[in-house]
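One protein chain omitted, others in place.
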Amino acid sequence: MGSKESVLPPAAELTDDKLLEMYYAMVRGRRLDERMWVLHRQGKVAFHISGIGHEATQVGAAFTIRQGHDWVYPYYRDIAMVLALGMTPRMLMLGLFGKKEAVSSGGRQMPEHFSYRPSKLVTISSPVGTQIAQAPGTAFASKIKGSDEVTVVCFGEGTTSQGDFHEGLNWASIHKLPVIFLCQNNQYAISEPINVEMAVGHVSDRAKGYNMAGVSVDGNDVLATYDAMREAMARARHGEGPTLVEAITYRPVPHSSDDDDRTYRSREEVEAWKKKDPILNFEKLLYKRGVLDDAKKAEIEAKVMAEVNDATDYAINAPYPAAEEALYPVYGPLPG
Amino acid sequence: MGSKESVLPPAAELTDDKLLEMYYAMVRGRRLDERMWVLHRQGKVAFHISGIGHEATQVGAAFTIRQGHDWVYPYYRDIAMVLALGMTPRMLMLGLFGKKEAVSSGGRQMPEHFSYRPSKLVTISSPVGTQIAQAPGTAFASKIKGSDEVTVVCFGEGTTSQGDFHEGLNWASIHKLPVIFLCQNNQYAISEPINVEMAVGHVSDRAKGYNMAGVSVDGNDVLATYDAMREAMARARHGEGPTLVEAITYRPVPHSSDDDDRTYRSREEVEAWKKKDPILNFEKLLYKRGVLDDAKKAEIEAKVMAEVNDATDYAINAPYPAAEEALYPVYGPLPG
Amino acid sequence: MAVKTIIEAIHDTMLEEMRRDPTIVITGEDIGKRGGVFRATQGFYEEFGPMRVIDSPLSELSIIGIGIGMAINGLHPICEIQFADFIFPAFNQIANEAARIRYRSNGAYTCPMVIRAPYGGGIGGGLYHSQSVEAFFAHVPGLYVLAPSTPYDAKGLLRAALRAPDPVLFLEHKKIYRLVKGEVPAEDYIVPIGKANIVREGEDMTLIAYGLMLHESLKAAEIVSREGISVEIIDLRSLRPLDKETILHSVEKTSKVLIVHEDNLTGGLGAEIGAIIAAEGFENLDAPIRRYAGPDIPAVPFSPPMQDFFMPNAAKIADQIRDLAAY
Partner (left out) sequence: MAVKTIIEAIHDTMLEEMRRDPTIVITGEDIGKRGGVFRATQGFYEEFGPMRVIDSPLSELSIIGIGIGMAINGLHPICEIQFADFIFPAFNQIANEAARIRYRSNGAYTCPMVIRAPYGGGIGGGLYHSQSVEAFFAHVPGLYVLAPSTPYDAKGLLRAALRAPDPVLFLEHKKIYRLVKGEVPAEDYIVPIGKANIVREGEDMTLIAYGLMLHESLKAAEIVSREGISVEIIDLRSLRPLDKETILHSVEKTSKVLIVHEDNLTGGLGAEIGAIIAAEGFENLDAPIRRYAGPDIPAVPFSPPMQDFFMPNAAKIADQIRDLAAY
């Protein structure tokens, strides 16, 4: 869609192995996520918020990020992304159950409130949008230090209505900061369709108010997302400033395990979008290109399911934190 | 500048009397404001924040507003505007001294924190931008009531960096509300020039992110401002939605009586802008058109100075509020 | 008389009030077709349409800002904040703006509005879906802060809030939304703002609570009553203003005080209550004033053992009572 014409898009240069890695990352996100829904239906966990449908966007983006070098402010749907960036299914399952070992917060936060320092995944909260005003600060620090780190920050389209969005993009553009604003536009903020959230046709139109590059891309197409993000990455890495990338996708499941999406949208709409499923799409392409076949697919599924099963068992059997751990760590030690 | 082409701009239809009224309104704002500076220099008042330089913008806008019908959220520089909309020099002088009779707040607020209910001038505070998120609510209420009231809200260009600006414009545009956002761009937020406030060339560019009409106009040209506002008014009045009007002007004086603008801008720059003084400009035009001559000008000056002197004397001699009045009115009476 | 849950009482009261008064409009996230995430506005959109039941963009600052602008222009808005944890982006609009419209305009303008916010923990909500925010707002002159703990009071206080000529923060504890049921008369009545309620009479000490803690305290009082300890319990209902008279009168009788809240101890509402009693009820006191509250950590952790650790409950309150009784 909006991304610049070029002779050969970066995705065309991806090796078969890389393509399979991407496919694996998407399937891994999906299956783990599905298992979380199952655990919720079984009454084994109290809450789940899902990234199903967003896998192409997240994996396409993740594969442009230099893991452990670039900074990432994820959001709660970024299951496939954080997995692609070094978190493990066990880590996420431990978080789902609120177990002690859960790396994101040791059970302090609700599930899907990711944090993983080795991959520079920055701790997130629930109030939406706050990270959009923080990420440019991280990018500013990179610039001050003279590092070529790029900061990527994720959020939904509804969240662009928050003041934090405006203020964050304003800073980024004034100082041409190396930051990418990745909006995962699934067309709903819980029940609210995009037309009650904003008056523009595309979220990327919002970039114009900041004299910032803005692109829209089919977020159900992992390679298109990859290309758009690669371009934004190059811009950021070379000091040419921030980009607002809008990946247009859909959430075929309810907002969270607490939601009933039948109250606000038709089954027809949901079914129509399910036909555009990002994993099915990519699978077809890989079959066509001869990168994937039934055997390879079964192998990947088996590998993923083994991981998912392992993570589930591990998390179920893992200990809870002790009650008193609630008391720490509020403050670090003061020197002297 | 940005305003749409039309056969005859509305200002061309203004009668000589109206033009003189406008001129009077501008001179009145200026002379009262200058007196306030003098009173500050004499140590008679503690603080003044000035509208000098903004008179064309404010008067041009005020003359498109149906006084007592439309709602106005002014800002602290709107001395000429609130005078043109029914406040009197006495009211403002009383406010400057913090006297009991001061209609805006009875001395509770600092000077230039306008409020005048008969003219539907809505009470303002000091934290900049809050009114931008409120004005669309007032416009929404007009729409709900089926009234053709329009709401005008004023602010400086620096203030467009606040989240309130973003959220207010977003609401206005989603619901096509009858509200006009009048940005008085004097190119500085205290010491900060526009390039550290935003990355866009014009504040009106910010409208694009909301799919909102945005125009820039020479804010030192009272008739141009009038035309741009008339167009925005028509749009709002006829249910066609909000407009962001940017009036480009300059503040030839320090930010307030507490400021020293020599620390952040050159005298050459200030002097160059003083040559574009909105009152001098308009005067020249009126002379050329034969609407104004030396006698008429002297008459207007005399009338204005009489008002300014009267207001000064009146305010100086007016009583302060009693100390205990500080205790009211925090709450109104509860029914029952 | 109909038996309702708290959320039903709130839903029904808003419905009746909106039918009665055409100036009432409601806005917030997902309050339209979705009927609100807690179903407080179920069916409203269908009955009143999009001009009175307005799905807001995802932006709390302007939910309040828009409400203020509407109130200025003659409407009486109800602004729903989806979770109280998300009220902070609107802090400036509430504390610096809504609460001061009357004062700063010397009475020329007023800002009647009701801000509804589900608050409180014990529901697996973790740090950001469990917060108690009352202390921040009870410190703001110009605001009312109410917190009903029964369906009866929910109706009566909400009706009072909608008749108040100034902004009201109406706090609804999520955990008791459906847990607590009670009789709600069909007729119109008001529970006055600023009046606490003695919900249990007793001799040995005065226990002051509100919201979920009121119910845990009642259970605790029941437990210790079998041990011969008689606890008088005050349901504050109104957190700003506090009902000093009722509090001080009770302390005069019992001479001992236990204040219970779920919010963090330091700077919580118990501080003000304790300080009032230490000043104006001092001569009647027989024992130190006790506060029992959530620990000073950032809200309620998610993991069940840590959540349980955070939340005061009947058993823990009973221990506090025993301890104070033994003083």
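Letters A, B and C mark the chains as written, and numbering starts fresh at 1 in each.
The definition used in the following text is that a residue touches a chain if its C-beta (ideal position, glycine included) is under 8 Å from a C-beta of that chain, and two chains touch if they have at least 3 such contacts.
Nothing here was measured: the structure is a model prediction, and the numbers come from that model.
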Of C:Glu8, C:Asp55, C:Asp85 or C:Glu172, the one touching the omitted chain in the full complex: C:Asp85
Absent-chain contact - pick from C:Lys4, C:Arg159 or C:Arg240: C:Arg240
Of the listed residues B:Gln58, B:Ser161 or B:Ser204, which contacts the missing chain in the full complex? B:Ser161
Among A:Thr57, A:Thr88, A:Ser105 or A:Ser216, residue touching the chain not depicted: A:Ser105
In the full complex, which residues of chain A touch the absent chain? 71, 103-106, 108-109, 113, 115-117, 122-123, 125, 127, 130, 132-145, 149, 151, 163-164, 167-168, 170-171, 174, 328-336
I need the residue numbers on chain C that touch the omitted chain, in ascending order. 61, 85, 88-89, 91-92, 95-96, 99-100, 103-104, 127-128, 135-136, 138-142, 240, 242, 264, 266-275, 277-280, 282-283, 285, 287-291, 296-298
Can you name the residues of chain B that touch the chain not displayed here? 46-47, 98-100, 105-111, 113, 125-129, 158-159, 161-164, 189-192, 196-198, 258-259, 263-264, 320-327, 330
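Throughout what follows, only the chains that are shown with their structure count from here on.
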Name the chain whose C-alpha centroid is farthest from the C-alpha centroid of chain A. B
Just how far, in Å, is the C-alpha centre of chain C from the one of chain A? 36
Take the average of all CA coordinates in chain A, do the same for chain B, and state the distance between these two points in whole angstrom. 45
Return the distance between the CA-based centres of chain B and chain C, expressed in whole Å. 41
Which residues belonging to chain B are in contact with no fewer than two other chains? 163-164, 167, 170, 174
Shared-contact residues (touching 2 or more other chains) in chain C: 57, 59, 61-62, 89
